[in-house]
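A single protein chain has been omitted; all remaining protein chains appear in their positions.
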C-alpha cells in the first residue's frame, strides 16, 4: 500500500516534537476527519527556517507527509517553504495512494499556516499567502 | 438420480416390441411432452392378459415405467390390470424423482388405454374405465 | 463393466488445469488475508487480486480497472442487465435481446418486464441460430436503453455477428451487453474493436474454479450495484473477495489465451470429425446451429424418434458424459427454448444431444463416441413407437 519511503518516515519520523518559543505555529485539519497536523517553526532574521518540529494525529501517510515536509523546509527560506506544494510532498514520498493525497495537502497547509502565524506576528506579507485562510484549513482540508 | 431397479428396467427393458394381432392397443402421451407409450395386449377368453409388449419414446423413467408396468400385468386378468395404479408402478421401481412421477401416470394410462381398445372391440364394459378418455390421455397426461 | 470416463460436457463445466489449482493453493493455505485489510496478511491478497484483474483485462484489450469480479456468469448477466436498466430508467425502459439467450439473461429480462415496468423485444433467430441485423435495427426505439445479445450460444454453439451488433448499438447510442460466458477463453475478443460495453464471463468454463466470474464494464457505463455493501471492487460489487477464486480465474485466463490459436484449430478438427462422423453414419440426424459460425468445441445433433435423456443415460452407461436439450433433463416439460427457436418440432428438440469437447479431449475419445453412438441410437429407436411408424411407412 505504502512506498518504502512512506514507511520509513512513518517508522522514523524526522523532527517530531514541539518548539517552546516558536516563531510561527500552524495547526490544520480536525479530529472529525481523523487528521491534525501541528507545525512549529524557528525563523531567523534572514527569513530562514532554522528549526521545525511537528506533531500529528493521523494515519500513516499523514505522519509521513509531516515528516518529509519538515525535512523539505528545514534550512530553507520562508519564500522557498511557501513553494513546497503537496505535489512535491507526494513526489518525495515516492507516491501516495489516491485516497491519501489529502494528507499531502494537509502538510502543505500546515506549512502555510505556520508561516501565516509568523507573518501576522511579524507584520510580514507574502503574496503566496494571499487567499490562504488558516481557519478554513483547520475546518476542512479536503 | 434413479434407483437401481429403474436403471435395470431402463437397461434391460422387459417386453419391448409389438404384437401384430393384438387384442388391444393403447397409445398415450405425445411428442410435445417428450413421452409416448404404446402397449399391445393379447387377451384370452378368460380375460387374462397372456402377452404384452410396449414401445416407448421417452426418458429413462418412461421406459422403466413401461417395462415394469408390462411385467405387473402379464398373466393377470383385465380387472387386475385395471387396478394397477401409477403409485404401484412407482413403488415397484423403488421410487421415482418427483419430476418423473408423470411417467408412472403415463404407464397407468397406457394400460387403461389398451384395455379400452380391447373393450370397445369386444363390447365389454369395465367400471374402472368410467370417465377414462383415451383421446385426452393422448393429448395431455399431466 | 465399463470404467472409462469420457467427458464430453465441457460447455457445462470444465476440470481445473493443474497450474490453476497450484496458484490457488497458496491463497487457500497461507495467504488467507482479506484484501481490504491494511496488514500484511491482506496486502498480499490484494496484490494477487490486482494481478488477476490485469491478466484478464489483457486477454480482451481492456484495462484492469474495467474488470469487476463476481460470483459467476449468472451474477454477471444479472448485474449487467438489472444494474444498467435500473440506473438508466430515466432514459428509457426498452431492452432488446434474443429468444436464444441463456436463462441468466432471459429470466432477468423477463423479471424486469414483469415486475419493474420495463419492456423487451426478443429477437428471432433463423434455422442456424443467427439473428437478423435488420430485425435488430428495426427493434430500436427512442425508449431502447440496452441491447443484450449473447456472443456464442451454450447449446447450439452459434456465434452471433457481435461486431456488427456493437456497431449498431454504438450508432444508436444504446448500451451493448454480451453474455460471453461460452466464448471467453475459447475465442479472440477485443472489446474495443467489437464495441462491447459490458461482457459476462465465468471462470469454470475455461478450466478455472467454480463460483467466480467477472463483468467487463466500459468506462462511462453506469450501472446500479446488484450487491451493495462494502467498498470492494471499487465500490461496485460488495463482498469479501474470493481471493483463491480470483487468482485461479486469472491464471486460467492467462493460460487460455497463451496458445489460443492452436487450440482452436485442434478443437475444430475434432469437432468436425465428430459432426461428420455422426451425420454420415446415423440416419435421421441433423446438426443444430450454424455449421461454421460455431464454437470450436460444440456438436449438437438431433436424433429423430428418440428422447434425449434416455440417450444420455445410455451414453453414461458406456462412460460418456454429455448433455441434451431434452425437457426431461431440466425437470421442465418443454424442451430447450433454444432448439424450439430454431424451428424444430418438440419431438426433434427432445431428441437432441450436445457433445462439447475441451482441452483434455483426445482423438481416441472422439472415436470412442463415434463407435458407441450408433448401436445406442438404434436400440432406443427400436423401442420407439415413432420409429415404428416411419419404418412401417417404408
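By written order: A, B and C. Residues from 1 in each chain.
The rule is simple: a contact is a pair of C-beta atoms (placed from the backbone, for glycine too) under 8 Å apart; a residue touches a chain by one contact, two chains touch by 3 or more.
Predicted, not measured: the structure shown is a model, and the values here were computed from it.
Asker: Out of C:46, C:94, C:177 or C:204, which is the one that touches the chain we can't see?
Answerer: Of these options, the touching residue for the absent chain is C:204.
Asker: Of C:121, C:195 or C:242, which sits in contact with the chain we cannot see?
Answerer: Checking each option in C:121, C:195 or C:242, the one touching the absent chain turns out to be C:242.
Asker: Tell me which residue among C:73, C:129 or C:185 touches the hidden chain in the full complex.
Answerer: Answer from the full complex: C:73 touches the omitted chain.
Asker: What is the set of subunit C residues that contact the non-displayed chain in the whole complex?
Answerer: 5, 7, 9, 12-16, 21, 28-29, 32-34, 36-42, 70-75, 77-78, 86, 102-105, 107-108, 110-111, 115, 202, 204, 209-212, 224-231, 238-245, 309, 312-313, 315-316, 320-324, 329-332
Asker: Considering the entire assembly, which residues of subunit A contact the chain that has been omitted?
Answerer: 2, 7, 10-11, 13, 16, 18, 27, 31-38, 55-60, 62-63, 99-100, 142
The rule is simple: only the chains that are shown with their structure count from here on.
Asker: Taking each chain's centre as the mean of its CA atoms, how far is subunit A from subunit C in angstrom?
Answerer: Measuring from centre to centre gives 56 Å for this pair.
Asker: Using mean C-alpha positions as chain centres, tell me how far subunit A is from subunit B in Å, no decimals.
Answerer: So the centroids are 91 Å from each other.
Asker: Residues of subunit C that contact two or more other chains, please.
Answerer: There are none in subunit C.
Asker: Residues of subunit A that touch two or more other chains: which are they?
Answerer: In subunit A, nothing touches at least two other chains.
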